[in-house]
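To keep things clear, I will list the structure first and then write my remarks on it.
A single protein chain has been omitted; all remaining protein chains appear in their positions.
Letters are used for the chains, namely A, B and C, taken in the order the chains are written, and counting of residues starts over at 1 for each.
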Amino acid sequence: MTRRNVNKSVVIGTIGSDAHIIGGWVLKHAYEDAGFKVAFLGAMVSHQEFINAAIEVDADAILVSSSYGMGLIDCEGMRDKCIEAGLGDIILYVGGTIAAPLELERNWPEVERRFREMGFNRAFKNTCTAKESVTTLKADLGVE
Amino acid sequence: MTRRNVNKSVVIGTIGSDAHIIGGWVLKHAYEDAGFKVAFLGAMVSHQEFINAAIEVDADAILVSSSYGMGLIDCEGMRDKCIEAGLGDIILYVGGTIAAPLELERNWPEVERRFREMGFNRAFKNTCTAKESVTTLKADLGVE
Amino acid sequence: MAKYEIRNKRLTDEEFFRIRKEEVLPQWETGRDLENMDECISAAHELSVGLGRNYAITLRDANEQGIHLLQPQFGRALTEYMIDGMCYVEDESPLVPAGLWNVFSDSYTRKNNYKMAAVGIERSIQEGTTMLNGWPIVNFGVEEARKIKRAVKSPMTLNSTDEDGRLASETALAAGWNACNCRSITECMAHCKNIRLDEEIHINQYESRLAAIYHERGVPQSPHISCNLTGYDSCGFKSFIMVVQALLGSEQGIKQFYLEFGINMNMVQDAAMMRVTKKLCEEYCQRFGYTDVRFIVNNNMFQGAFPPRLEEASAMMNLAVMIGIMGGSTALVLKCQDEAFATPTKEGMAASVRMARHLDTLLGALRLPDNAALREEEHMLELEVRAMMEKCLEAGDGDIALGICLGVDAGWVQTMISPWKYNRGNVLLMRDAENAMRYFNCGDMPLPNEVKQYHLDKLKSRAAKEGRPLDFDMVVSDLQYASRLPIIQK
Partner (left out) sequence: MAKYEIRNKRLTDEEFFRIRKEEVLPQWETGRDLENMDECISAAHELSVGLGRNYAITLRDANEQGIHLLQPQFGRALTEYMIDGMCYVEDESPLVPAGLWNVFSDSYTRKNNYKMAAVGIERSIQEGTTMLNGWPIVNFGVEEARKIKRAVKSPMTLNSTDEDGRLASETALAAGWNACNCRSITECMAHCKNIRLDEEIHINQYESRLAAIYHERGVPQSPHISCNLTGYDSCGFKSFIMVVQALLGSEQGIKQFYLEFGINMNMVQDAAMMRVTKKLCEEYCQRFGYTDVRFIVNNNMFQGAFPPRLEEASAMMNLAVMIGIMGGSTALVLKCQDEAFATPTKEGMAASVRMARHLDTLLGALRLPDNAALREEEHMLELEVRAMMEKCLEAGDGDIALGICLGVDAGWVQTMISPWKYNRGNVLLMRDAENAMRYFNCGDMPLPNEVKQYHLDKLKSRAAKEGRPLDFDMVVSDLQYASRLPIIQK
């Protein structure tokens, strides 16, 4: 990935109407502990709010949390809006319990495929720990 | 089934080294309640003891209980011994948890096939209630 | 004090019907089918009391007879999936005759975003599976809701609120379901971000009054007072908000409450919470003149993170059911083995009913015997809840609606983590050695010193057991104490 200067900064929030804030709260602490600057937007964040915050803190990545089952719907168009806002190369992660029906949640490659198609760099299962996600982002950013 | 006179009499016991007596005890009460004469031999009954008792009470049927998992081995040759003893047409039932490995217990048609091949008229799963077995025997005997 | 207009006062019929006409029914086109309230009520009567499937009556009778009602939850995007799934559960498990249904709507509906719900319906039809996290009751409207009601044998309730569940509740009630949650603070803390508590109370006053009107006109209702918040709240906080809600709902005329406890998974502490809450609900209602109100104790399972594997989930569910039964619940809301992954499947829910019913059989009439540890826990909890109640009542000059709004502002009323921007969130909770939930730091909550000390002492038992000092990391890792899979040493 050829990118702008990395400054260890992320935006975190749950998307759409999702109220599940606990995971984001845990992530916030983990990223802070790992030396990241975190813009924690809490729950029920719109695409635009994510993007505004990302611009404000010059974020390397937006960590979209979605647990209530409608992430596939809520995340549609997010990448396009980033591109419009000049954040074409920002890293987009999504994690949580991101697909509503069990059949789909169990068919993980298909879930991943759909989020990739929507322009997300990675999708994380809800069994992923906060630390693991930090490690992955660091690797993707090429930083320690 | 063309048979001798039915006199509502059965022999009950567990076969081989099988100590599981509770099922037999329940059966004993159910058959007595249903008006059968019951020779209850308790646990760990040999082929010969079953046959002797059957002769003594002029039994319509021998109800072999086997729960400890080695019924397939223990029941071998039982029909032959009955024939030798002149009880060729006595009804032989087996019931309990009659096969050791789960694969086999789950493959019930195969279990039944094996017991039929050994000359047993019927094999019963351990989910069969005492009353159900009484009803079946009555039907097989053509009595009320 | 002039800051808020809200008061704990019954809506007049005039206000009620004005709100109904102007604010509620116009929210979405299906509201039109509800305009004639008399028709709605008589249809509801026929479909619930008439068919012998009224939620409130079933609950009351079970409570009197000491029977446990099992209550699976279900919600899919399309009506056909609903009927298929609910009938499946009734056919494949011993749900009938001692069962209730807890149907949940999807989150777009709960956010009154019926346009997005319509998108979700479309997507679901396209994909041939459910793409919403519940049944969009408002989009489908009252006739479809009646269709479901006719198809299933067990009485039903609707779980559908976030900020504003009024139209959803109207729809459900008119279909013969039970509805109208009475839980303004719960909603704010659990599901909301921006709404003010006084606004939310106002919205909920309507819902409570609505249930009361159905009840008064011969269709008994048993609205839920819930404290299944974030799954990470103290028992005292949960108990306190239930007592508050009892006062708010009773004022609107509710006569029978379904207390829906979200348990913290420690049998003694949870039992104490259930007992103290019922006692204080009754006591405070008496004090304010609501003398003929019935409270029935029920419980939902643990509302925190579940483990992502069958056996661990089964241990969770069995413990939850056991706590419910031993602690004195009548109805037991069930989660299922899929909890960590997706909304409940019909297979999962049937399995949970089988499991819970068997546990109920095995436990028979056994309840947690009265004991000193339980009494101490009850005592401390009572002190805590009374302190919070009195503080708020004082601030509100005897009016609890006003008092609790001021309490939130002051930080007396708060929980650890919430999406709600008005939550102060400087309280820190963790589990003691017995996995009871304790205050590590009680922030601005007005807890008596005795209570604070009690919690700290209990936490010391954990520090001793683990041989390390208590710290913030424990607070964080406790959020997942029940969902982490054990390590396998290879």
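Here, a contact is a pair of C-beta atoms (placed from the backbone, for glycine too) under 8 Å apart; a residue touches a chain by one contact, two chains touch by 3 or more.
Just so it is clear, the model here is predicted, and its values are computed rather than measured.
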*In the intact complex, which of the presented chains make contact with the chain not displayed?*
B, C
_Given C:12, C:194, C:361 or C:477, the one touching the chain that is not displayed_ = C:361
*Among the options B:103, B:117 or B:144, which residue touches the chain absent from this view?*
B:103
*Sort through B:19, B:83 or B:143 and give me the one touching the missing partner chain.*
B:19
*asked:* Touching the absent chain: which residues on subunit C qualify?
replied: 91-94, 96-97, 153, 265-268, 307, 309-312, 314-316, 318-319, 322, 351-352, 354-359, 361-366, 369-374, 431, 433-436, 461, 465, 481-482, 486-490
*asked:* I need the residue numbers on subunit B that touch the omitted chain, in ascending order.
replied: 14, 16-19, 21-22, 25-26, 29, 42-44, 68-70, 72-73, 97, 99-106, 126-127
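One rule holds for everything that comes next: only the chains that are shown with their structure count from here on.
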_Centroid from C-alpha atoms only, then distance subunit A to subunit C, rounded to Å. What do you get?_
30
*Between subunit B and subunit C, what is the gap in Å from one C-alpha centre to the other?*
55
